[in-house]
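Note that this complex is displayed minus one protein chain, with the remaining chains in position.
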Amino acid sequence: MSTTLLVVQVLNGLQLGILLFLIAAGLTLVFGVMDFVNLAHGVQYMLGAYLAVLFWRLTGSFAAAIPLTLLAAFAIGLFLELAIFRRLYARDHLDQVLATFGLILILNDGVKALFGSAPLSLPIPDALSGSVRIMDGLVYPFYRLVLIAAGLAVAAGLALLVSRTRAGMLVRAGASDAPMVSALGVDIGRLFSLVFALGAMLAAFAGAMAAPLLSVESGMGDNLLVLAFVVIVIGGIGSIRGAFIASLIVGLVDTLGRSFATDLLKLALSPSAANQAGPAIASMAIYILMAAILFVRPAGLFPLSRTA
Amino acid sequence: MRPTSPAAPVLELAGLTRSFGSLRVSDAVSLDVRPGEIHALIGPNGAGKTTLIHQISGLLRPDAGRVVLGGEDVTALPPHARARRGLARTFQITSVIPDASALDNVVMALRPAAGAIFRFRPDPAEDRRLAAEAAEFLELVGLGARTTIPAASLSHGERRGLELAMALAPQPRVLLLDEPMAGTGREESLRLVATLAGLKGRCAMLLVEHDMHAVFSLADRVSVLVGGRIVASGAPDHVRNDLQVRAAYLGDEAALC
Partner (left out) sequence: MTGPSRQSPSRAVAIAVPLLIFAALALLPLAAGFGPKSYILSLGARVMIFAIAAISLDLILGYGGMVSFGHAAFLGIGGYAAGMLIDGGRGDMLIALPVAMLASAIFAAATGYVSIRTKGVAFIMITLAFAQMIYFFANTLSAYGGSDGMTLYARSTLAGMPLLKGETAFYYVVLALLLAAFLACRSLVASPFGRALSAIRQNPARMAAMGYDVDRIRLVAYTLSGTLCGVAGFLLANQAEFVSPSYMAWQRSGELIAMVVLGGMGTLHGALLGAVAFLALEEILADLTPYWRLVFGPLLILVVLAGRGGLVGLLDRRRG
């Protein structure tokens, strides 16, 4: 394996990790603050991609489509919170699982009914297309670098928001002790709505940014949702920092595993055995990693300290 | 392991220490409970009683020190393993199986000792035997006429009694009572004190309680926990005098009661 290939795969891994973080960040707050299982978070990523396509078609501009997508996603998140999720906070996890599963079914089939079942695509805007030469013999698509940078910027912004603002302080406090926060006289309902809509917006941002790289289709958020779950479980439920680190770990392990597992196995196994086992092991790597981490730390890497 | 002689304590805490962050919530707590006695543990809110109870029952591991049950070091064992070795408990908030009848609740308490957990087919004969045994314990706490009522439909006081019957049924070496008087009315708490007095001698009890009337009418020995430390321990009269002296000179009686 060459150095350039390694660098390319590390960048690809970072890119997946950043996307995962954008999805997992909102999700882990919703889990942590509201103790709410939202399976429908993955379809909000899908909605982001579809909205980006829709607004791009309407305005003809990627630069206009992104902010419009964010606004629309925020509004949809707010609407869903008020219409459905709010009624489920006090219910048990099973009810939440079923209702949000129902929402997935609706949205996955809904986009098919509206946009057709053929995958859509969104072209990379001219200003961001092309490649950048990173080092000798290594050119990397500019847009992917932009995605990584945008994701990191959002992560930094989120970190500031959570650690420096009053709302962020309340969210952090709410994650470890919701009754205490409502005892402070904070309108916990409004805080929940905001956290929820913000999470939806972040997931939609990830979807919109990923849309030019992937085919936009029904169900595209489902696998990422499961990966985001793995991230949250590894990072520790409710922890933004845990989500960030676990996102990068999962993104890198998954990407590098798929690229290099077979080659690595060839060091120990016969080529044909390695060709068989490589992809199998790579496809399971992050789950095995998750199991290993949970085995040692059942509450994840950065468990929130809850007062007993 | 030391052999268990009748005089040896059934429960012994030796130097239990546990911190949360920089806060030392249990500070070298040592006390013992001897066969048949009621040893009361009192202390103000925030003295570390709950943390201590968690360490005794196995929900928390101490940073240092040992919990010895019937001569065996159980410090590393989880709650269920301690229960199997003769530690029974009641909870501050009454804890029963709501959907099961009063009788089934007590039968459930008898099964582990009968080695009847991993049985995958119904066994009516054994059910009958255990039910007969369970009925005696319900009788003991005055619930003889309420055996078929689901626990969720019992009154608060009746559930307290039921929980006591469940704790006593497997004939434990030592019974940990976590604030049994909490949330009971005056009349009910008097009845509960009478019930506990009647049970005295059946097994050793560690009574963690706020209610001074209950403590001083039941306990053979009293220990006082303040700020994670045992500050006084001995016969009730001795401790009462000690407390009065402290209250007079140090003014911390309000904190104690």
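Residue numbering begins at 1 within each chain, and the chains themselves are lettered A and B in the order written.
Methods note: contacts are C-beta pairs under 8 Å (C-beta built on N, C-alpha and C of every residue); 3 or more make two chains touch, one makes a residue touch a chain.
Bear in mind the structure is a predicted one, so any value in this text is a computation, not a measurement.
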Sole residue of A:Ala52, A:Ala208 or A:Val233 that reaches the chain not shown, by the stated touch rule: A:Val233
For subunit A, residues in touch with the removed chain: 31, 35, 37, 39, 84, 87-88, 90-95, 97-99, 101-106, 108-110, 112-113, 222-223, 226, 229-230, 232-233, 237, 276, 279-280, 283-284, 287-288, 290-291, 294-295, 298-300
Positions on subunit B where the hidden chain makes contact: 57, 78-81, 83-84, 88-89, 91, 95-100, 104, 108-109, 111-113, 116-123, 166, 170
